[in-house]
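For this view, one protein chain was removed and the others were kept in their places.
Chain nomenclature is as follows: A, B and C, assigned in order of appearance, with residue numbering initiated at 1 for each chain independently.
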Amino acid sequence: MLKVTGLETGYGRVQILRGLDMEVPQGRIVALLGGNGTGKSTMLRAVSGLIRVWNGQIEFNGERIDNKAPDQIVRRGLIQVTQGKDSYPSMTVEENLKVGAFTRSDKPGVARDLERVYDYFPVLKERRRQLAGTLSGGEVQMLVIGRGLMAAPKMMLLDEPSAALAPKVVLDIFANINRIARSGVTILVVEQNVRMALILASYAYIIRDGRILIEGDADDLMHDENVKMSFLGGTVADSSREYMS
Amino acid sequence: MNLLLAPFRGLVDFFQALARIHRIVPWLVAYVFLLPLPEILSATGNDYYIYLTNRILIFILLSVGLNIVKGFCGQVTVGHIGLYAIGAVTSSLLAINYGWPFWAAMPAAVVVTGLAGIIIGLPSVRLEGAYLALATLGLGESVRIMIAVTPALGSSTGIMLIPPPQVGSFVFDDFQKYYYLVMTAAMIGIYLSFSILRSATGRAFMAIREDVIAASVHGINVPANKLLAFVISALYAGAAGALFAHMPPGFIHHNNFTIIEMVTLLLMVVMGGIGHIWGGVIGAIIVYIIYDNTLEFYHIQPLTFGLIMVLLVVFMPQGIGGVIDRYLVTKRFVKLREEKSDGAA
Amino acid sequence: MTTTTKGITALLAAGLVTGLAATALAGEIRIGVTMRMVSENGQKYGQMVVDEFDMINKAGGINGHTLDVTLLNDECKSDKGVANANKLIFQEKIHLLVGSTCSSVSLPIVDVTAKTKVPQIIPHSTNEKITQKGSAWVFRVPVSGRYYAGVNAKYVGENIGKKIAYLCAADAASQNDCEAMQAQMKSQFGAEAAYVAQVQEKEVDFRTHMQKIKSAGVDGIMIAALAETMARALVQSYEAGIPASVNRIGSSSASNSPVPAIAGDAAKGVFFTAAYAAADDRPIARLFNEMVRQRYGIHAPDHDFSQAYDLVRIVEIALGNADLKLDSANLAADRTAIRDAIANVKGYQGLASGPISFCAEATPQCRDGNRTAVLIAYTKGGKDYVTEVLARVTMPVDFGLK
Partner (left out) sequence: MDFDFTSLFAFILFGLTIGVVYGIVALGISLIYSGLDIVHFAHGEIYMFGAFFGLVFSEHMGVPYPLAILSAMVCTGLLGIVIERVFYRRLTRAGGGYTVAGMGMIICGFGMSVVLQNIAYLSWGADAEPFPVDLGEPFQFGDISLPKSYGLTAVIALLLMAVLHFFLKKTKIGLAVRAVAANKDIAFLMGINVPLMISLIFGLACALAAAAGVLIGPMQSVQVEMGYLMLMKAFAAAVVGGFGSLPGAIVGGLLVGIFENLGAAYISPNHKDIYAFLLLILVLMVRPSGLFGVEVRVKA
């Protein structure tokens, strides 16, 4: 569904991505893993059209989308869900969700999706009239995922949904991501929390210095000695183990 | 561009060579070079250039001072002209009402302006960016309005007959003589500005400019240093104000200190290059010379000036100082590479 | 040549290039003008002055010499005015300076011309202090504020009443008019001001003051301000419900056409002192009105036009009488000759309602040449306003001096 070949880009004159290749097949959850400053977020920004692509191409549903305006990309059904801190704190929860549906004009469809989001995340329904700024970290993360869903996307790009959240909350959110994927939305999840992401995803890429270092089925990677050595030693990953079992 | 900057390259080399003897040597040499300037300008048969130079030197003092707050410390102030006004008014009132000689009135005015600098700078402790700009704008304008409505401060007629400075029987009563005074002040100002930049205080300012949080983590007292930057720049403004007030014909009026003057000052700093000490100097010279040579086209002068401002910000945000910097950096870089390749061979 | 010396030479050369541009032509009488140009008064005043000087040139100049006029804008700012004066004197090497229209700019320029010994003729500033500085080089064509106040106060005290409220704008001319008026009311009638308020030069909202003046119950309101500000205040005085029976008194700026144009009906009945009234029935005034109407397409000339015209005529007379060499060696002598020639202008009777005479002493008595104030009232406001002349008073020379 999403195919990136030889992607090169960066900020100003600083090159971040140096020929990144990856592919996300339809209906799957794919993870893009790597530490800080490896180029994960840059890749997402390039796919969403927030920064210019210098070289290489991005295809979505067989159509070139590199260097298209962000709103054009959203209209094609590819939406990025940023981290929880990127809600609109001075708008209510429901307004936040409605912003997500900006590209759509079918009112009944929007209303239906609003109910669907409330179904996934009941806590949002309770707080629909509250300002988003008053929500807790986990609730805001749910809010931004819900906001992404409101665009009725074919594919979602999730930027570190587990960032700065308690493991239990992360688990809850990941369960919901799984539900969303089962409803037919393709998902690319970008994570630092390698262990949990590998449990969630079926296929994963590991990025370093702007290139793909390793790729493979999530289960294989989980048992890969190299991966274990370099990525699975983190405290967050360890502490989450008990919750996962 | 290279051709244009070629003369400067020689000059820079020359002064750099002098600086190796002692930091102050190039300044003394430059000072001696600049002393006969009135005679040279007089030889052209046009003494107005000396007057122009005086005006420019006063603006240089102002813009170099403004650069300390804005360029070094990264604080946006639109109230600098208010400080200039305070310096001018204080000095002239002390001289007229209390008969203080210039040499006492000017330092007193500088001190008073420094104190006023604390007030103008106070909002910077809590405010940033746009809010700080507006707060300082309000304070600066308030100063002007206070002068405009208070008879003791000149009100609408202005303060007249401010006595010129005097040493013994030598009176600085025309602009030809006054040049030595403003030139000395401007040189000292620029020199001190460099000293500040090199000092621990200067580094603290720049740390604040780059990253306030990081600066405070490194043990820099951010509010105190911000205030200090405002105070230092206020000292410059006070000196410039006093020098302006006492310059024959010794007349100041509240409309010398309006927001338009403030914008001109900002333009000087931005055109010269924010954060470059020489930028303030170059900016003051260029802006004032352009202004002076377009006087006869008064009906479209604001239009052209405005457009220059807008286009400058859009196309050359780093100012002339930035361009020169790039040139000098490239030059050094080339030199470095040559040395390297020499070593390799 | 080393790079260093090359650099310094280039720098010096660059500095000198501009310097050589200024060369003065012999045989021309150079006149420098500095005034506020990008504003209501400046536009008209500057246009009239430039046009009139042009006409002199077209008619063959003065004694065969052409006039070279340089006009600079000082934006009504003293520092820019002083810079302009210096530029005109030292760079353009002018023989005569005309300027400025703003009192706060004329005041410092007086000192500049006194020091550099350049004759200066004041086109439009009424502030008393200009001639009281004792410069031998300054002449004033408009009527000094002290004469205006004397005439105005006499009329007010005798016909209106002694309880007057003052609304004064913070520009040098209006402030002076306002204070002089209060002083005159006091010295002529012993009347204290009923209400005094100073407002900003460009104030737009006077309702608070009008409300207060209304409850103070006064005989008249003096509004001393530049034209637009005054017009706004006039309109708002009616809006506030101050009846027409309370007389509105203007400062000399009330003569400027924006006042009736903006104030409209509120201008009706406003009286003020000025140097010229379009309602003047002398033939020369009729002719002048017609000329201005045709040349500039306006309804009636205000005293901006008449004073500009008078100024050029006085300059023409003086230059015609002066014995000028007009070469660079005799610049100082020519300047002195022109000063003396202007001081010798006696009894010039142009558009000004009375004769304009100067004399040699450096005193206000000698240099405030125009002593005839016209007391004018608007009988109809709007763009096609109508005025009537109530009185024409020539004051004694030392009137209003302490």
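Assume a residue touches a chain if its C-beta (ideal position, glycine included) is under 8 Å from a C-beta of that chain, and two chains touch if they have at least 3 such contacts.
This structure is a prediction, so every number in the text was calculated from the model and none was measured.
The missing chain, though absent from the view, touches A, B, C when the full complex is examined. Of C:Leu97, C:Ile164 or C:Ile262, it is C:Ile262 that touches the chain left out of the display.
Touch with the chain omitted from the figure is made, among A:Leu2, A:Ile29, A:Ile65 or A:Ile79, by A:Ile79. The hidden chain makes contact, of the residues B:Pro7, B:Pro26 or B:Pro123, with B:Pro123.
Residue B:Ile145 is the one among B:Ile145, B:Leu161, B:Leu192 or B:Val222 that touches the chain missing from this view. One chain of the complex is left out; on subunit A, the residues touching it are 48-50, 69-71, 73-75, 79-80, 82, 86, 88-91, 95, 98-100, 102-103, 131, 133, 147, 151. Subunit C meets the missing chain through residues 38-40, 42-43, 170, 197-200, 202-205, 207-209, 211-212, 214-215, 227-228, 231-232, 235-236, 239-241, 257-258, 261-264, 383. Think of the hidden chain as still there; on subunit B it touches residues 70-71, 74, 76, 78, 122-123, 126-135, 137-139, 141-142, 145-146, 149-150, 209, 259, 263, 266-267, 269-270, 274-275, 299-300, 302-303, 305-310, 312-314, 317.
Quick note on the criterion: only the chains that are shown with their structure count from here on.
Taking each chain's centre as the mean of its CA atoms, A is the chain most distant from subunit B.
By the count of C-beta pairs in contact, the leading chain pair is B-C. Of all chains displayed, B has the C-alpha centre closest to the centre of the whole protein C-alpha set. One inter-chain figure worth recording: subunit A and subunit B are separated by 52 Å, centre to centre, where each centre is the mean of the chain's CA atoms. With centres defined as mean CA coordinates, subunit C is found 36 Å away from subunit B. Partner subunit B is touched in their complex by these residues of subunit C: 2-12, 14-16, 18-20, 22-23, 37-38, 70-73, 76-79, 82-84, 86-87, 89-91, 103-104, 107-109, 111-112, 115, 127, 129, 170-172, 174-176, 198, 200-201. Subunit B makes touch with subunit C in their complex at residues 6-14, 40-41, 44-49, 51-52, 55, 145, 148-149, 155-158, 160-161, 173-175, 244, 248-253, 255-256, 258, 289, 292, 295-296, 298-299, 301-302.
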